[in-house]
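Yeah, one chain of the complex is gone here, protein chain that is, but the others are all in their spots.
Each chain gets a letter, A and B, in the order it is written, and its residues are counted from 1.
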Amino acid sequence: MSVTSKAGDTLKIADRTFNSRLLVGTGKFEHPELMSAAIQASGAEIVTVALRRVDLTRPDEDILSAIDTDKYLLLPNTSGARDAEEALRLARMARAAGMPDWIKLEVTPEPRYLLPDPVETLKAAELLVKEGFTVLPYIGADPLLAKRLEEIGTATVMPLGSPIGSNRGILTRASIEIIIEQANIPVVVDAGLGAPSHAAEAMEMGADAVLVNTAIAIADDPVGMAEAFAMGTAAGRAGYLAGLASSSRNAIASSPLTGFLGKN
Amino acid sequence: MRVMVNGEGIEVEDGATVAALLNQLGLPGDRTVVELSGQVVTREEHTSKVIADGDTVELIRFVGGG
Partner (left out) sequence: MLFNDTHSPEEVRSLVTRAMDTTPERVERALSATNASFSDFLALISPAAADFLEQLAARAQRITRERFGRIVRLYAPIYVSNECTNSCAYCGFNKGNEVRRITLTPEEVFEEARALWHEGFRDILLVSGEAPNKAPLSQLVEAARMLSRDFPSISVEIYPLETEGYVSLERAGVEGVTVFQETYDPELYTKYHLGGKKRDFDFRLATPDRIGAAGMRKIGLGALLGLGHWRFEAVSLAMHALYLQKTYWQTNVSISFPRIRAASGGFLPPSPVSDREMAQLAFALRLLIPDIGLTLSTRETAEFRDGITPICFTSTSAGSKTEPGGYTRPGEATEQFAIEDSRTPGEVAEAIRGMGLEPVWKDWDRAFIAAESMESLPKDAERMA
(Lines give C-alpha, C1' and ligand atoms only; values in the text may rest on other atoms or scores of the structure.)
Protein backbone atom coordinates (compact mmCIF):
# COMPACT_ATOMS: atom_id res chain seq x y z
CA MET A 1 0.00 0.00 0.00
CA SER A 2 1.93 3.05 -1.12
CA VAL A 3 1.28 6.24 0.76
CA THR A 4 1.60 9.14 -1.63
CA SER A 5 2.20 12.63 -0.29
CA LYS A 6 0.10 15.46 -1.69
CA ALA A 7 1.25 16.39 -5.20
CA GLY A 8 3.96 19.02 -5.07
CA ASP A 9 4.27 18.96 -1.29
CA THR A 10 7.95 18.04 -1.45
CA LEU A 11 10.47 18.35 1.36
CA LYS A 12 13.58 20.36 0.50
CA ILE A 13 16.72 19.83 2.60
CA ALA A 14 19.87 21.66 1.48
CA ASP A 15 20.07 21.05 -2.30
CA ARG A 16 17.91 17.90 -2.47
CA THR A 17 14.19 17.38 -2.69
CA PHE A 18 12.25 14.45 -1.25
CA ASN A 19 8.67 13.20 -1.49
CA SER A 20 8.63 11.29 1.76
CA ARG A 21 8.68 13.13 5.12
CA LEU A 22 9.55 9.95 7.01
CA LEU A 23 13.24 9.23 7.59
CA VAL A 24 14.14 5.82 9.00
CA GLY A 25 17.03 4.38 10.95
CA THR A 26 18.63 0.95 10.52
CA GLY A 27 19.52 0.03 14.08
CA LYS A 28 18.11 -2.86 16.18
CA PHE A 29 16.68 -4.93 13.32
CA GLU A 30 16.92 -8.70 13.77
CA HIS A 31 18.54 -9.21 10.37
CA PRO A 32 19.37 -7.23 7.24
CA GLU A 33 16.62 -8.72 5.04
CA LEU A 34 13.92 -7.64 7.51
CA MET A 35 15.50 -4.17 7.72
CA SER A 36 15.58 -3.87 3.95
CA ALA A 37 11.91 -4.86 3.65
CA ALA A 38 10.92 -2.39 6.38
CA ILE A 39 12.81 0.46 4.71
CA GLN A 40 11.03 -0.37 1.45
CA ALA A 41 7.63 -0.41 3.17
CA SER A 42 8.30 2.91 4.92
CA GLY A 43 8.61 4.79 1.63
CA ALA A 44 11.53 6.65 3.21
CA GLU A 45 14.17 8.17 0.95
CA ILE A 46 16.68 9.05 3.68
CA VAL A 47 18.13 6.21 5.74
CA THR A 48 20.49 6.70 8.67
CA VAL A 49 23.41 4.44 9.47
CA ALA A 50 26.14 4.46 12.11
CA LEU A 51 29.89 3.86 11.95
CA ARG A 52 31.57 1.21 14.04
CA ARG A 53 34.85 -0.70 14.19
CA VAL A 54 34.81 -3.80 11.98
CA ASP A 55 34.42 -7.07 13.89
CA LEU A 56 37.30 -8.98 12.33
CA THR A 57 35.68 -12.30 13.23
CA ARG A 58 32.61 -11.46 11.08
CA PRO A 59 33.99 -9.81 7.95
CA ASP A 60 30.95 -10.56 5.78
CA GLU A 61 28.45 -8.73 8.01
CA ASP A 62 27.96 -5.72 5.76
CA ILE A 63 24.80 -3.68 6.13
CA LEU A 64 25.34 -1.77 2.91
CA SER A 65 24.73 -4.95 0.94
CA ALA A 66 21.10 -4.75 2.14
CA ILE A 67 20.58 -1.05 1.25
CA ASP A 68 20.40 0.18 -2.34
CA THR A 69 22.53 3.31 -2.12
CA ASP A 70 21.22 4.46 -5.51
CA LYS A 71 17.65 4.48 -4.25
CA TYR A 72 18.19 5.82 -0.71
CA LEU A 73 20.25 8.74 0.52
CA LEU A 74 22.46 7.23 3.21
CA LEU A 75 22.79 9.57 6.16
CA PRO A 76 25.69 8.48 8.39
CA ASN A 77 25.39 9.59 12.01
CA THR A 78 28.16 10.32 14.46
CA SER A 79 26.68 8.27 17.29
CA GLY A 80 29.41 7.15 19.66
CA ALA A 81 31.06 10.58 19.51
CA ARG A 82 31.36 12.12 22.97
CA ASP A 83 32.62 15.51 21.82
CA ALA A 84 33.05 17.70 18.76
CA GLU A 85 36.45 16.29 17.91
CA GLU A 86 35.23 12.69 17.81
CA ALA A 87 32.18 13.76 15.79
CA LEU A 88 34.50 15.41 13.26
CA ARG A 89 36.62 12.27 13.04
CA LEU A 90 33.57 10.07 12.37
CA ALA A 91 32.21 12.53 9.78
CA ARG A 92 35.50 12.55 7.88
CA MET A 93 35.55 8.76 7.90
CA ALA A 94 32.05 8.60 6.52
CA ARG A 95 33.12 10.93 3.75
CA ALA A 96 36.17 8.76 3.09
CA ALA A 97 33.82 5.81 2.58
CA GLY A 98 32.48 7.62 -0.45
CA MET A 99 29.21 8.74 1.12
CA PRO A 100 27.65 12.09 0.09
CA ASP A 101 28.73 14.88 2.48
CA TRP A 102 25.55 14.59 4.56
CA ILE A 103 25.98 13.89 8.25
CA LYS A 104 23.54 13.44 11.10
CA LEU A 105 25.47 15.18 13.87
CA GLU A 106 24.87 13.27 17.08
CA VAL A 107 27.05 13.96 20.12
CA THR A 108 25.70 11.84 22.99
CA PRO A 109 28.31 11.50 25.76
CA GLU A 110 25.75 10.36 28.35
CA PRO A 111 25.11 6.65 27.75
CA ARG A 112 21.82 6.12 29.63
CA TYR A 113 19.42 8.48 27.87
CA LEU A 114 21.74 9.31 24.94
CA LEU A 115 20.77 12.98 25.25
CA PRO A 116 22.64 15.30 22.88
CA ASP A 117 25.32 17.62 24.31
CA PRO A 118 24.37 21.13 23.11
CA VAL A 119 27.81 22.68 23.58
CA GLU A 120 29.77 20.04 21.68
CA THR A 121 27.03 19.81 19.06
CA LEU A 122 27.24 23.55 18.38
CA LYS A 123 31.04 23.39 18.23
CA ALA A 124 31.03 20.39 15.89
CA ALA A 125 28.31 21.89 13.68
CA GLU A 126 30.38 24.99 13.04
CA LEU A 127 33.45 22.96 12.09
CA LEU A 128 31.50 20.51 9.92
CA VAL A 129 29.68 23.26 8.00
CA LYS A 130 33.04 24.91 7.34
CA GLU A 131 34.35 21.61 5.94
CA GLY A 132 31.48 21.53 3.46
CA PHE A 133 29.27 18.96 5.19
CA THR A 134 25.48 19.17 5.00
CA VAL A 135 24.78 18.98 8.72
CA LEU A 136 21.57 17.67 10.27
CA PRO A 137 22.08 18.08 14.03
CA TYR A 138 20.16 15.98 16.56
CA ILE A 139 19.39 18.26 19.51
CA GLY A 140 17.29 18.63 22.61
CA ALA A 141 14.11 20.67 22.04
CA ASP A 142 15.91 23.97 22.73
CA PRO A 143 14.64 26.88 20.57
CA LEU A 144 17.71 29.07 21.21
CA LEU A 145 20.11 26.30 20.26
CA ALA A 146 18.02 25.70 17.15
CA LYS A 147 18.40 29.35 16.07
CA ARG A 148 22.13 29.28 16.82
CA LEU A 149 22.55 26.18 14.63
CA GLU A 150 20.46 27.77 11.88
CA GLU A 151 22.75 30.81 11.97
CA ILE A 152 25.84 28.58 11.65
CA GLY A 153 24.36 27.07 8.50
CA THR A 154 23.07 23.63 9.39
CA ALA A 155 20.64 22.19 6.81
CA THR A 156 17.99 21.28 9.42
CA VAL A 157 17.47 21.02 13.15
CA MET A 158 16.34 17.67 14.60
CA PRO A 159 14.82 18.21 18.04
CA LEU A 160 13.98 15.10 20.10
CA GLY A 161 10.41 14.24 21.02
CA SER A 162 11.61 12.10 23.93
CA PRO A 163 14.83 10.18 24.62
CA ILE A 164 16.18 7.78 21.96
CA GLY A 165 14.49 4.40 22.11
CA SER A 166 12.04 5.45 24.82
CA ASN A 167 9.05 5.31 22.44
CA ARG A 168 7.31 7.82 24.71
CA GLY A 169 6.26 10.15 21.91
CA ILE A 170 6.42 13.95 22.01
CA LEU A 171 7.11 15.10 25.58
CA THR A 172 8.61 18.38 24.36
CA ARG A 173 5.60 19.76 22.49
CA ALA A 174 5.69 23.40 23.66
CA SER A 175 9.39 23.76 22.81
CA ILE A 176 9.03 22.07 19.43
CA GLU A 177 6.12 24.41 18.58
CA ILE A 178 8.41 27.39 19.22
CA ILE A 179 11.22 25.83 17.16
CA ILE A 180 8.82 25.27 14.25
CA GLU A 181 7.43 28.82 14.52
CA GLN A 182 10.90 30.41 14.49
CA ALA A 183 12.76 28.12 12.05
CA ASN A 184 13.79 29.19 8.56
CA ILE A 185 15.15 25.67 7.89
CA PRO A 186 13.36 22.28 8.01
CA VAL A 187 12.53 20.86 11.43
CA VAL A 188 12.77 17.07 11.75
CA VAL A 189 11.38 15.55 14.96
CA ASP A 190 13.77 12.69 15.77
CA ALA A 191 13.88 10.19 18.63
CA GLY A 192 11.30 8.77 20.92
CA LEU A 193 8.48 8.48 18.38
CA GLY A 194 6.89 5.22 19.48
CA ALA A 195 3.66 5.04 17.48
CA PRO A 196 2.27 6.30 14.17
CA SER A 197 0.11 8.75 16.17
CA HIS A 198 3.29 10.36 17.53
CA ALA A 199 4.53 10.93 13.97
CA ALA A 200 1.12 12.32 13.03
CA GLU A 201 1.21 14.66 16.04
CA ALA A 202 4.62 16.03 15.02
CA MET A 203 3.44 16.62 11.46
CA GLU A 204 0.14 18.19 12.60
CA MET A 205 2.23 20.70 14.60
CA GLY A 206 3.95 21.73 11.41
CA ALA A 207 7.16 19.70 11.61
CA ASP A 208 8.73 19.21 8.16
CA ALA A 209 9.61 15.55 8.75
CA VAL A 210 10.11 12.86 11.38
CA LEU A 211 12.84 10.25 11.92
CA VAL A 212 11.90 6.85 13.35
CA ASN A 213 14.06 3.82 14.11
CA THR A 214 13.43 1.83 17.32
CA ALA A 215 9.63 1.73 17.08
CA ILE A 216 9.83 0.09 13.62
CA ALA A 217 12.85 -2.14 14.25
CA ILE A 218 11.57 -3.79 17.45
CA ALA A 219 7.94 -4.16 16.37
CA ASP A 220 6.59 -7.70 16.06
CA ASP A 221 6.03 -6.94 12.38
CA PRO A 222 8.59 -4.28 11.36
CA VAL A 223 7.31 -4.14 7.76
CA GLY A 224 3.74 -3.54 8.94
CA MET A 225 4.94 -0.93 11.46
CA ALA A 226 6.98 0.84 8.76
CA GLU A 227 3.83 1.12 6.64
CA ALA A 228 1.86 2.36 9.66
CA PHE A 229 4.42 5.12 10.31
CA ALA A 230 4.35 6.08 6.64
CA MET A 231 0.57 6.51 6.89
CA GLY A 232 0.80 8.33 10.24
CA THR A 233 3.35 10.77 8.85
CA ALA A 234 1.35 11.41 5.66
CA ALA A 235 -1.92 11.76 7.58
CA GLY A 236 -0.44 14.28 9.98
CA ARG A 237 1.02 16.26 7.10
CA ALA A 238 -2.29 16.24 5.20
CA GLY A 239 -4.09 17.44 8.34
CA TYR A 240 -1.62 20.29 8.76
CA LEU A 241 -1.94 21.36 5.12
CA ALA A 242 -5.73 21.24 5.32
CA GLY A 243 -5.58 23.90 8.02
CA LEU A 244 -6.17 22.23 11.35
CA ALA A 245 -8.89 23.87 13.41
CA SER A 246 -6.67 24.65 16.39
CA SER A 247 -8.08 23.94 19.80
CA SER A 248 -10.54 26.60 20.77
CA ARG A 249 -10.74 28.65 23.96
CA ASN A 250 -13.99 30.52 24.43
CA ALA A 251 -13.84 34.30 24.49
CA ILE A 252 -14.22 35.78 27.95
CA ALA A 253 -17.30 37.88 28.49
CA SER A 254 -16.31 41.02 30.34
CA SER A 255 -17.58 44.53 30.73
CA PRO A 256 -17.94 46.33 27.38
CA LEU A 257 -14.41 47.21 26.43
CA THR A 258 -15.26 48.91 23.21
CA GLY A 259 -17.90 51.21 24.61
CA PHE A 260 -15.52 54.13 24.02
CA LEU A 261 -15.69 53.45 20.30
CA GLY A 262 -19.27 54.48 19.87
CA LYS A 263 -20.77 53.68 16.49
CA ASN A 264 -18.60 55.40 13.85
CA MET B 1 55.69 -7.99 10.03
CA ARG B 2 53.24 -7.55 12.93
CA VAL B 3 50.62 -4.77 12.73
CA MET B 4 47.86 -3.73 15.21
CA VAL B 5 44.45 -3.89 13.46
CA ASN B 6 41.41 -2.78 15.52
CA GLY B 7 43.42 -3.53 18.62
CA GLU B 8 44.56 -6.98 17.57
CA GLY B 9 48.02 -8.04 16.45
CA ILE B 10 48.00 -9.42 12.88
CA GLU B 11 50.83 -10.91 10.76
CA VAL B 12 51.14 -9.08 7.43
CA GLU B 13 53.51 -9.45 4.47
CA ASP B 14 56.33 -6.90 4.50
CA GLY B 15 55.49 -3.99 2.19
CA ALA B 16 51.79 -4.97 2.05
CA THR B 17 49.43 -2.24 0.83
CA VAL B 18 46.14 -1.33 2.51
CA ALA B 19 44.28 -3.11 -0.30
CA ALA B 20 46.25 -6.29 0.38
CA LEU B 21 45.40 -6.16 4.10
CA LEU B 22 41.68 -5.73 3.37
CA ASN B 23 41.86 -8.66 0.98
CA GLN B 24 43.66 -10.78 3.57
CA LEU B 25 40.85 -10.02 6.07
CA GLY B 26 38.07 -10.62 3.52
CA LEU B 27 36.75 -7.07 3.74
CA PRO B 28 35.16 -5.12 0.82
CA GLY B 29 37.47 -2.31 -0.25
CA ASP B 30 34.74 0.04 -1.38
CA ARG B 31 32.81 0.06 1.90
CA THR B 32 35.47 -0.09 4.57
CA VAL B 33 37.05 3.03 6.00
CA VAL B 34 40.75 2.72 6.81
CA GLU B 35 42.59 4.92 9.26
CA LEU B 36 46.37 4.47 9.35
CA SER B 37 47.93 5.89 12.54
CA GLY B 38 45.15 8.45 12.86
CA GLN B 39 45.12 9.44 9.20
CA VAL B 40 42.14 8.47 7.04
CA VAL B 41 43.26 6.63 3.87
CA THR B 42 41.06 7.55 0.91
CA ARG B 43 39.84 4.75 -1.34
CA GLU B 44 42.05 5.89 -4.20
CA GLU B 45 45.10 5.36 -1.95
CA HIS B 46 44.18 1.77 -0.93
CA THR B 47 46.36 0.17 -3.63
CA SER B 48 49.27 2.57 -3.24
CA LYS B 49 49.44 3.14 0.55
CA VAL B 50 52.02 0.75 2.06
CA ILE B 51 51.68 -0.36 5.70
CA ALA B 52 54.81 0.22 7.74
CA ASP B 53 55.99 -1.82 10.68
CA GLY B 54 54.42 -0.57 13.93
CA ASP B 55 51.51 1.15 12.19
CA THR B 56 48.15 0.97 13.94
CA VAL B 57 45.23 0.35 11.64
CA GLU B 58 41.57 1.16 12.36
CA LEU B 59 39.00 -0.45 10.10
CA ILE B 60 35.54 1.12 10.29
CA ARG B 61 32.31 0.40 8.41
CA PHE B 62 28.64 1.21 8.38
CA VAL B 63 26.29 -0.60 10.70
CA GLY B 64 22.68 -0.13 11.68
CA GLY B 65 22.02 3.15 13.49
CA GLY B 66 19.26 5.60 14.29
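Note that a residue touches a chain if its C-beta (ideal position, glycine included) is under 8 Å from a C-beta of that chain, and two chains touch if they have at least 3 such contacts.
Note that this is a predicted model, so its numbers are computed, not measured.
**Student:** Considering the full assembly, with which of the depicted chains is the omitted chain in contact?
**Tutor:** So, taking every chain into account, the missing one touches A.
**Student:** Based on the whole complex, identify which of A:G8, A:P111, A:G132 or A:G243 touches the chain you can't see.
**Tutor:** Here the residue in touch with the unshown chain is A:G243.
**Student:** Please give every residue of chain A in contact with the chain that is not shown.
**Tutor:** On the chain A side, contact with the omitted chain comes from 147, 182, 184, 243, 245-254, 256-264.
Simple rule for what comes next: only the chains that are shown with their structure count from here on.
**Student:** Per the contact definition, I'd like the list of chain B residues that touch chain A in the complex.
**Tutor:** Residues 5-6, 8, 25-28, 30-35, 40-43, 58-66 of chain B touch chain A in their complex.
**Student:** Show me the residue ranges of chain A that touch chain B in the complex, using the header's touch definition.
**Tutor:** Touch list, chain A to chain B: 25-29, 35, 48-54, 56, 59-60, 62-64, 74, 76-77, 79, 92-94, 96-98, 164-165, 191, 211, 213-214, 217.
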